[in-house]
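Shown here: the complex without one of its protein chains, the others still in place.
As written, the chains take the letters A, B, C and D, and residue 1 is the first residue of each chain.
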Amino acid sequence: MANELLRIENLNAWYGESHVLHGVNLNVAEGEVVSLLGRNGAGRTTTLRAIVGLTGRRTGSIRIRGQEAIAMAPHKIARLGIGYCPEERGIFASLSAEENLMLPPSVGSGGMSVAEIYGMFPNLKERASSPGTRLSGGEQQMLAVARILRTGARLLLLDEISEGLAPVIVQKLAETIRTLKAKGYTIVLVEQNFRFAAPLADRFYVMEHGKIVREFAQRELQANTAMLQEFLGV
Amino acid sequence: MPGEIILETKGLTKEFKGFVAVNNVDLQVRRGDIHALIGPNGAGKTTFFNLLTKFLAPTRGTITYLGTDITHERPAQTARRGIVRSFQISAVFPHMTVLENVRAALQRNLGTSFHFWKPERSLYHLHDRAMQLLAEVDLQNFVDELTVNLPYGRKRALELATTMALEPDLMLLDEPTQGMGHEDVHRVTQLIKKVSAGRTILMVEHNMNVVSSIADRITVLQRGAVIADGPYAEVSRNPQVIEAYMGSADTELQGAH
Amino acid sequence: QYSGDVIRIGIITDMSSVYADIDGQGGVEAIRMAIADMGGAINGKKIEVLSADHQNKPDVAATKAREWFDTQGLDMLIGGTNSGTNLAMAKVAAEKKKPFIAVGAATSALTNDQCTPYTLHWAYDTTALAKGTGAAVVKQGGKSWFFLTADYAFGHQLQADTTKVVEANGGKVVGSVRAPLNASDFSSFLLQAQGSKAQILGLANAGGDTINTIKAANEFGITKTMKLAGLLVFINDIHSLGLKTTQNMYLTDSWYWNQNQETRAWSRKFFDKVKRMPSSLQAADYSATTQYLNAVKTAGTDDAEKVLDVLKKAKFNDVFMKNGWVRGDGRVIHDMYLMQVKTPEKSTEPWDYYNVVQVFKGEEAWTTKAESKCSLWK
Amino acid sequence: MTEIFGIPIQAFLGQLMLGLVNGAFYAMLSLGLAVIFGLLDIVNFAHGALYMVGAFAAWIMLEKWGINYWIALIVAPLIVGALGVVIERLFLKRLYGLDPLYGLLLTFGLSLILEGIFRDQYGVSGQSYPVPDALAGATNLGFMVLPNYRAWVVLASIVICLGTWFLIERTRLGAYLRAGTENAKLVQAFGVNVPLMVMLTYGAGAALAAMAGVLAAPVIQVTPLMGSNLIIVVFAVVVIGGMGSILGSVVTGLGLGVIEGFTRVFYPEASNVVVFVIMAIVLMLRPAGLFGKEA
Partner (left out) sequence: MNTTTQTATVAPADTAPPSSTPRAATGISPLTRYAYVALLALAIVAPMAGLYPVFGMKLLCFALFACAFNLLLGFTGLLSFGHAAFFGMAAYIAGWLVKAQGWSPELGLLAGIVTGAVLGLVFGLVAIRRQGIYFAMITLALAQMIFFVCLQAPFTGGEDGLQGVPRGTLFGVLPLTSDLTLYYVVLAIFVACFLGIIRVVTSPFGQVLKMIRENEPRAISLGYAVDKYKLLAFVLSASLAGLAGSLKTIVMGFASLTDVHWSMSGEVILMSLLGGVGTFFGPVFGAGIVIALQNMLADRVGAWVTVIIGAIFVVCVLAFRKGAVGELHAWLERRRSRG
């Protein structure tokens, strides 16, 4: 196996009093695309948020390129080369679309150029000077993804990025992920839209009640349909 | 009577600082239909909804509901006419129980909502109806649960029950299955089908499985303007729609999800 | 003979807010000095003092007063600064039939339409201030006046009283402007005053407003063309403004520490304790306590009616006043003084601020019987 | 003589000038409030107290150590800024994510504490701060004699306001600030050191208030109550302006200063309430304020 980029061991996380993650274990190798599957509320979003330090209390171990990040402040974690695209998109109303795009500081070299991004999402170019939250739902989703492609982060945590997008854009996103993978990016994909994630991911984890309950590789996909039926109703 | 035009817009237009988000839209919704509104991102679907529910004022054009011009009414007025909208994000009263959430909607038609001297007891007779509505969406076991504690899909179901409590003639649903797991998508789709009996539904939805399985009629918006309108089978073969919305890969409006 | 076997004096004043400097803790200290000078006891009965901060809230003052009378066996109450609190306390004292000595209140209502048989008004009031400054300044040559008036009852009253006196003495009021309370910037009003070309700028305001007006008047060079006459200015105000800004200003007060040997001696004792020279009110606190205790001694009891009887017949001679006496309406009659603020060069030591320009003898300073609405004095 | 609205043009221009001076203070204070509100979502009730502390700091420096005005103009804001940093670390930090009303209440409490301490130490009749020699005297502008110091106040405040505006609206740091206002956590997850930024912003807001305090010291008496008298008017300014934009608070501040100035001439009795009356009218017509974004 290639270099291990992310290793999570026995991760527990809380929102206030409520205990959401109960000992998550997972690892991601450099250049891999990994998808987290699960029902609503299984804890996939929380796992991503815990990695970047956005939950309340968390315990266990999160190693990024071998470096322990469990006690780090979020901004330090990001600077290890992580790009996070949140489920709720997190577009800023007081910034224009373009300012939103330019907001995250670079955390690594080799990020996409603005021209490339606009090539990929022409809507954004057209609405560049519009206030961020005046964009349509889908446009905001594009912006949220585009924003972290610019920063040069090599580990991307993408939460429900195909949500609310027209089929034509969803296709385009899938292509983008393939391109990124080809360029050697590492991606953790959280998707409700199984048909979107299925062909893209090298490996899958299935979550239930804040724990990883299954793990399998792309080639085992066929063999696991029954199980997925049970867990996800797919 | 079914088939009658319940809602009609004529030349409806919304401009934002020179940017035309909704462009001269003529739309007719027939009583009893499930009418889907689709279109690429930024086509103006949400904006159009906002115009119908008065969260935005149109730049031009008129909205007629059952023959009455409602273009310049206030949001609450429109709601009282029976045009009720569910939100793209889940909208519930988190620290009220499931029952209280539905009762909140039932209470409105009682006309005692300004009666600050009446005891809460005067609302208890609404509980039967509330239970009935909750049963319709399979929430009868959660009646006394605080709403925050419900899982996402159930919250959407509750929202639907609450919306139905308002006895809407016309329900506006903005991406009702967004963010749901497959199970929930299926359940909510069936739910919509179920509650559509005797009502009219206008919905925005990107999930073509949902649209294809329940929509009677589809309108496609692009750049604020209507590019196609008609029954599913017809619209799904329209090359302009395929080009604008579907992308070239599939030749039919296949499920995006 | 003595209720509760002690003689209990209370003072309720502002200890934490706008008027804390001119009375406050210093006032309490002055009362303690008076008790100490009495030997701490009369006929073997201990003298005690209670003090409270009314925070300029009449309801706090009234509740406290009531509680002291009802539960602490208070024999006499001294009211510190702030007219509102004093009027409220006067009502309580009258209801409880105990002597109340208003020291720091400016309102002449205490001995006018709201007089009671139990209220004595000790140091000064608005009428005296108006009469003093108004008459004297005209006599000094300040014939034409412009008023800068605080826009509430106190200011209006002060302006009206002063106007009467100015006109009666042959002066003339050429204009006035009403400035709202706490209007931190007065330059605009001063510009209007300057436009009037009057000789005297009468300041019918108090506290922070007066101070800020004087400051701005200096800055805009108005003091070059007009003389200021402060109608209610205390030595602490002058102290904080400094002589450079206040020089040559006229003001009226009931007392000044640097008047003679006796006042100086007492004031230095006070200074040792408080690190500030006494204001006229603090001296009046001392005086009121002393005279009350003298009366208790004479009467041989702390019974309110008997002590008041003695007080109302007595002549007061102490560091604060000479030959003072209580008039039928409760007004304590004594001399008042018109002062002019020294120039910095003339001042020889810290707190050496005034020249006494004129003395108003006894009755001439106060309300006349004709003007009075007090039913007790008819 | 030419007249405008029945008053001589000289007097008119004179009053306009004075209005601008007061407006300059409103502008500087509402600016600091807007910056703090923007990033921390806290209505800083302690702003008036910090302004007062700034003025006192200058006075104490002069009185105790003979430090002159120009140095105080730099040092006092630094000291108060540091105090702001301490306040943020000790108290405000614990309120993030809660209802913004708690921030209002906490800073209200803080302002009572600060005011009380200064009352106890320095009494209430206040202290006098002399006009610095370089700015002493007055210039005859023809229509009025304008004290040089007041002209300086207007100039200084305009420079400060424009500088702040530029920093926030036109720089990258400003973009972080604005984004942090909406979702600090997310901005931090992008790699920006938000806690530091928030702390420094409160410090900077406090420093702005203190600078206004130093500028005010020679004009009005330095008293513990000088801030609380002003802060409510500044709140009204902020409501009228709408906190929508930095520039909005500056323009509103100056404008209201002028309007208030003219009220003092035409109808002085109302000059204390005119700002509130304007506020009521503006809110009836535009609930979000003049520059506020419609919610």
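Rule of thumb we're sticking to: a contact is a pair of C-beta atoms (placed from the backbone, for glycine too) under 8 Å apart; a residue touches a chain by one contact, two chains touch by 3 or more.
Nothing here was measured: the structure is a model prediction, and the numbers come from that model.
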item: Candidates D:79, D:144, D:236 or D:250 - the one touching the absent chain; value: D:236
item: Hidden partner chain, touching residue among C:8, C:32 or C:91; value: C:91
item: Absent-chain contact - pick from B:112, B:190 or B:240; value: B:112
item: Selected residue (touches chain absent from view) among B:162, B:189, B:209 or B:238; value: B:162
item: In chain C, positions touching the absent partner; value: 12, 15-16, 20, 24-25, 50-60, 62-64, 66-67, 70-71, 82-84, 87-88, 91, 107, 109, 114, 151-154, 156, 180-181
item: Chain not shown, touching residues in chain B; value: 53, 74-76, 79-80, 84-85, 87, 91-97, 99-100, 103-105, 107-108, 110, 112-120, 122-124, 127, 141-142, 144-146, 148-151, 162, 166
item: In chain D, positions touching the absent partner; value: 37, 43, 91, 94-95, 98-102, 104-106, 108-117, 119-120, 232, 235-236, 238-239, 269, 272-273, 275-277, 279-280, 283-284, 287-288, 295
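Please note the rule applied: only the chains that are shown with their structure count from here on.
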item: Chain whose mean Cα position lies farthest from chain B; value: C
item: Distance-to-centre winner among chains (Cα means, whole assembly as reference); value: D
item: Cα-centroid distance, chain A relative to chain D, in whole angstrom; value: 44
item: Intercentroid distance (Cα basis), chain D paired with chain B, Å; value: 48
item: Rounded Å distance between chain A and chain B, as computed from the means of their C-alpha atoms; value: 30
item: Interface hub residues of chain C, defined as touching at least two other chains; value: none
item: Chain A residues counted as touching two or more neighbouring chains; value: none
item: Pairs of chains found to touch, sorted by chain label; value: A-B, A-D, C-D
item: Chain D to chain C touching residues, read off their complex; value: 11, 14-15, 18-19, 21-22, 116, 119-120, 123-128, 130-131, 138, 144-145, 147, 149-150, 219-221, 223, 225-226, 229-230, 261, 264-265, 268-269, 271-273
item: Parts of chain D lying in touch with chain A, wherever the complex brings them together; value: 172, 175-176, 178-179, 181-183, 185-195
item: Interfacial residue positions of chain A with respect to chain D in the complex; value: 52-54, 73-75, 77-79, 84, 86, 90, 92-95, 99-100, 102-105, 107, 148, 151
